[in-house]
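Written out below as structure tokens is the structure these notes cover.
Note that one protein chain is taken out, while the other chains of the complex remain in position.
Residue numbering begins at 1 within each chain, and the chains themselves are lettered A and B in the order written.
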Amino acid sequence: MIGFLSDFGRENGYVGSMKAVAGSICEDRLIDISHKTKKHDVRRGAFILYNTYRFFPFKSVFVCVVDPGVGTERRGIAIETEEYVFVGPDNGLMFPAANDCGDYNVFELSNKEYMLEGVSETFDGRDVFAPIGAHIADGVEIEDLGPQIEEIKELNFGDWKFENGSLRGEIIFIDSFGNLVTNIPYNKVKNRLDFGDKISYKSEEIPFYRSYGCVDENNLVLTVGGHGNIEISANKGDAAKITGLKERDGFMLKIN
Amino acid sequence: MIGFLSDFGRENGYVGSMKAVAGSICEDRLIDISHKTKKHDVRRGAFILYNTYRFFPFKSVFVCVVDPGVGTERRGIAIETEEYVFVGPDNGLMFPAANDCGDYNVFELSNKEYMLEGVSETFDGRDVFAPIGAHIADGVEIEDLGPQIEEIKELNFGDWKFENGSLRGEIIFIDSFGNLVTNIPYNKVKNRLDFGDKISYKSEEIPFYRSYGCVDENNLVLTVGGHGNIEISANKGDAAKITGLKERDGFMLKIN
Partner (left out) sequence: MIGFLSDFGRENGYVGSMKAVAGSICEDRLIDISHKTKKHDVRRGAFILYNTYRFFPFKSVFVCVVDPGVGTERRGIAIETEEYVFVGPDNGLMFPAANDCGDYNVFELSNKEYMLEGVSETFDGRDVFAPIGAHIADGVEIEDLGPQIEEIKELNFGDWKFENGSLRGEIIFIDSFGNLVTNIPYNKVKNRLDFGDKISYKSEEIPFYRSYGCVDENNLVLTVGGHGNIEISANKGDAAKITGLKERDGFMLKIN
């Protein structure tokens, strides 16, 4: 299976041409993760990839293009982990997902044999990453793509900590429902939080429940999102609008 | 074939992870019906499904997730009809389509064997409906999913009637072109309406024609939409904007 992630949107034919290129090379299923991650926002794209890759079958390849540095000196790379291969720019986009897999090896994409002929300067997604991803899915050895390299650009989702009865963290991601996804993995704090607990955010009390429907419509609720992180939501409402919190904002939640 | 319907949008990886899960289980073609049906709007989702399912080949399975009650007591169900299986929440979403197929049997989704391990509380689409839909497509017997149940949540698209030379009905759906789809099936009124007839809506006369292009640009026209219902449209224009009508608004059309 090949998963595609980009910030291309669908108003153009960019995604279609990437998938046409890949589909010309290999028979694998082509699955869109998202093409509307938010233009140029590498960190947001990284979070979506990190939260999605594990649902793909082993041996899947990911073609990832949130790439504001296309055409500059930033390298194209392939990251090989035990179960997956990630292909895209060396700007941190694929780091959290690859790192989450355990050990990895990285190769610079320099062998033009597996790229489209007449590579353009501005569309590596179509000309480099899509064909190389498809060739890997088709059995090409990753060592054939170019030299192995040691250092790649790292990216993380900010710090969080538990201190004096409070959780301090950061909003990584706001989804299309307005759910505020924090950078706090539930399994790291689960001995501190029980369902039914009340948490204070600013002057407001927010209960921690299993699901949105446990509170009245438009009321805030703390839950564990589908990605496994703590999330501030509102039942059938938009928690981002209600709280005014934006991506990358910090917050403090006091456990009562 | 597996058809996917949700209100997830594509800014997240939610749809991608559902399809990755399903694609890991079965070889069937994965077709997106829509993932932008309108958040939490079960009735609108139900209409889209009802108008689309019949174009899928027999034995197709539908994974349907417009599910504002996820994580509450609402059940997950599979509805088996002679030709299709619908998998999703028991909130009426799949009722009009299933009912349109004729007889059906319903099973509650309780057998965890066919769900993802470590099911989250907030993402049944990925953890329950997608894998179960794929297992059904792959040949699992529907009786193995859980107990058969008798009653499910029904949903209809409002009443309409013909009275004193007037059609009274309701707007069910406004599509991306601004076409106003009514809840009146053309084949129920076709002995009352002939192409070329004039219909009055408020103080305006609207002709009933085969197609948009029979009137001047931006003029209103009554047609039969691709779904088979009466539709108020404007040639190359937006009938919703012109009339001010919104989804669920009632209307009266006088046949002159």
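Descriptive notes on the structure:
Note that in this section contacts are C-beta pairs under 8 Å (C-beta built on N, C-alpha and C of every residue); 3 or more make two chains touch, one makes a residue touch a chain.
In this text the structure is predicted, and so the values were computed from the model without any measurement.
In the complete complex, the residue from B:Phe123, B:Tyr212 or B:Phe251 that touches the missing chain is B:Tyr212. Between the chain not shown and the residues B:Ile31, B:Val119, B:Val189 or B:Ile255, the one that touches is B:Ile31.
Of the listed positions B:Gly92, B:Pro185, B:Pro207 or B:Gly228, the one in contact with the omitted chain in the full complex is B:Gly228. When you scan A:Val70, A:Ile242 or A:Ile255 for touch with the missing chain, the hit is A:Val70. By the touch criterion stated above, the residues of chain A touching the omitted chain are 8-17, 19-21, 23-24, 30, 39-40, 68-72, 74, 120-123, 126-127. Mapped onto chain B, the footprint of the missing chain covers residues 1, 3, 5, 10, 29, 31-38, 48-49, 51-52, 55-57, 60, 175-177, 210-214, 223-226, 228, 231, 233, 236.
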